[in-house]
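The structure under discussion appears below in the form of structure tokens.
Up next, chain A:
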Amino acid sequence: MPQSQHLKLVSSAPHHVAISLENFGVWFGDSCILSGVNAHLPKRGVTVLVGPSGAGKSTLLRALNRISDDMAGLSIQGRAYFEGCEIYAKDCDVTKLRARIGMVFQKPCVFPRSIAQNVLFGLRGVKLSQAQKHDIVEQALRGAALWNDVHARLGERADTLSMGQQQRLCIARALALKPDVLLMDEPTASVDPVSARTIEALMRDLGRTIPVLTVTHNLAQAKRIADHVLFLCEGQLVEAGDAAHMFSNAALPKTQTYLCDEFCEC
Partner candidate 1 sequence: MRYIFRYGVHVAGVSFAAATILTACGGDGVKTAGDTVSISGSTTVLPAISRAADDYTMQTGAKIIVNAGGSGGGFKQLAEGQTDIGMMSRDITAEERARFARHSFTVTAIGRDAVAPAVSSEIYDAGVTQLSFEQVTDIYMGRVDNWSAFGGPDRAIFAVDKEAGRGTRQVFARIVFGDKNMQAPGADLVVGSNNEEQTALAQSDSAIGMISFAWANADVRPLSITTANGAVAPTLDNVNSGAFPITRDLLIVTREDVSGQAKAFIDFVLSPEGQTHVVDAGYLPVNK
Partner candidate 2 sequence: MISRAAKEHIFAAATRAALGLSVCILAFLLGAIIVRGAQAISLDFLFMPSRDFGSRGGISYQIFGSLLIVLTAGLIAAPLALGASVYRSEYIKNTAAQRLFDLALYGLNGVPSIIFGLFGLILFVNIFGTGLSWFVGAVILAIMMLPTACMATISAMRGIDTPYRENAYALGLTREQTALRIIIPQSLHGLVTGLLIGLARAIGETAPIMFIATAFSGAGVPSSLAEPVATLPTHILALAQQAADPAALQNAWGASFTLIALVAMFSLAAFFARARLLPLSQR
């Protein structure tokens, strides 16, 4: 295993790492989607997963909060740790895990309820007063840069919002749970360019307090938002590193070709 496949930018000390992968692999039936991935997700900053289509970026992301558990034929190899706990351990409470690892999908998906109800949708099992609820909604919506748009119509149905607003509502919904990590699967792919810029700025802001792991096909966007970059190709982690380093002088020619010319030889 070449040294370059490890994230060199952070120390391997656990308190700096939110998620770490050891020889991690995903199989669907007989076909291997991901294999031998070793990586650490640092506790701060935006980490961008890049790579050509079919590289396994989304699969990796979806494996981290075990959202792909229900797919028939899925099997996991190696280990994945979140805050020192093994994600795929038998005694891992998937529900709690997911509540702590927020996820935003490619297509915005709001529930056919009011905006406020959408924000509070994931908060279960705790009794909250009206005031507390209002505080959480406001904080989450502010955190998702949506408060100014919707504060006057929190009771309206969420599906009346524009796509860009809906996507930010999805982010707010995840933020309401105060997640320890935020996974974002091409969050700007289904929204208009202006909203995409707003969401990019949002990701930068969020990255200051929590780790954000995002997938993008858009290298220009990756350059704008990335603190760290993971380059995946054909189910393998090719290279990982600090964004400035990766975009200017990546160690491997493969990485250079892809990050500069958006062309992949593998």
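The definition used in the following text is that a residue touches a chain if its C-beta (ideal position, glycine included) is under 8 Å from a C-beta of that chain, and two chains touch if they have at least 3 such contacts; residues count from 1.
These made the cut because all candidates are chains of the complex that A comes from, given by their letters.
Keep in mind that this is a model prediction, so the values were computed, not measured.
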Pick from 1 or 2, the complex member that touches chain A: 2
Candidate 2 contact footprint on chain A (complex, rising order): 95, 124-125
